[in-house]
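All protein chains but one are shown at their positions in the complex.
What follows is chain A.
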Amino acid sequence: MPSFSHFFQILNETKGVFLKAMLLTLELTVVSIILGIVIGLVFALLKISKIKILELISDIYVYLVRGTPLIVQIFILYFGISGIFLLPDFWAASIALALHNGAYISEILRGAIQSVDKGQFEAGRSLGMTKTLTLRRIILPQAFRRALPPLGNQFIISLKDSSLAAFISMNELFNVATTLGSNNFDEMTYLLIVAVYYLLLVALMTLIVNRVELRLAVSDR
């Protein structure tokens, strides 16, 4: 294990390059979360649509994505389809992460939507709202609140999963740490440093999710 002074010295010396890498990690995470929520919502709605063929499409998607490791999906997007067209590395990683997140988020949202009491839907309908309007105004807001804790969990997972972009040469946190570590024959120091950066990002993310949760809890008071 490296000594404390050595650790802090390297931490200080490398902060420029790590902050840049942290920005890339953050970009990957944010883009993949936003795309993931959209994908997740679409497939969750397909799943609860009660139309057999749409349900099947959703099932197949979730099965394919949950059934294969993320690193395999990243490599398929990066190398596998390069014969057809060349996806830039940022998008290969972001889309793989988004598709991956989307599958889990769709299951989270589906569970949340189905947990909303059936009476809520019936009440909306009896007030003369259309099905879509009931879903949008009554069901989804309640479902989203219930989905928030598992969603926050998923966001943290996707932040850490973004480290897999290192394998397609993206200079995000993990790649920078392992490259510098092996160049300086000092892997452990750099891995400990990168752990600090991830902890910082997760703390930030937790803070945001908690804030949103508080905001949405207003109706409980």
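Everything that follows uses one rule, which is that a residue touches a chain if its C-beta (ideal position, glycine included) is under 8 Å from a C-beta of that chain, and two chains touch if they have at least 3 such contacts; residues count from 1.
Here is the rule we use: contacts and distances are computed from a predicted model.
Chemist: Would you kindly match the missing chain to its UniProt protein name, picking from "Sulfatase-modifying factor enzyme-like domain-containing protein", "Acryloyl-CoA reductase (NADH)", "Amino acid ABC transporter substrate-binding protein (PAAT family)" or "Pimeloyl-CoA dehydrogenase small subunit"?
Modeler: "Amino acid ABC transporter substrate-binding protein (PAAT family)"
Chemist: For a quick check of understanding: of A:Ser82, A:Ser115, A:Thr130 or A:Asn210, which residue touches the chain that isn't displayed?
Modeler: The missing chain is touched by A:Ser82.
Chemist: Which one, A:Gln9, A:Thr68, A:Ser169 or A:Asn210, makes contact with the chain that was left out?
Modeler: Answer from the full complex: A:Ser169 touches the omitted chain.
Chemist: So which bits of chain A touch the chain we can't see?
Modeler: Counting over the whole complex, chain A touches the hidden chain at residues 78-79, 82-83, 86, 89, 167-169, 171, 175, 178-179, 182-183, 185, 187.
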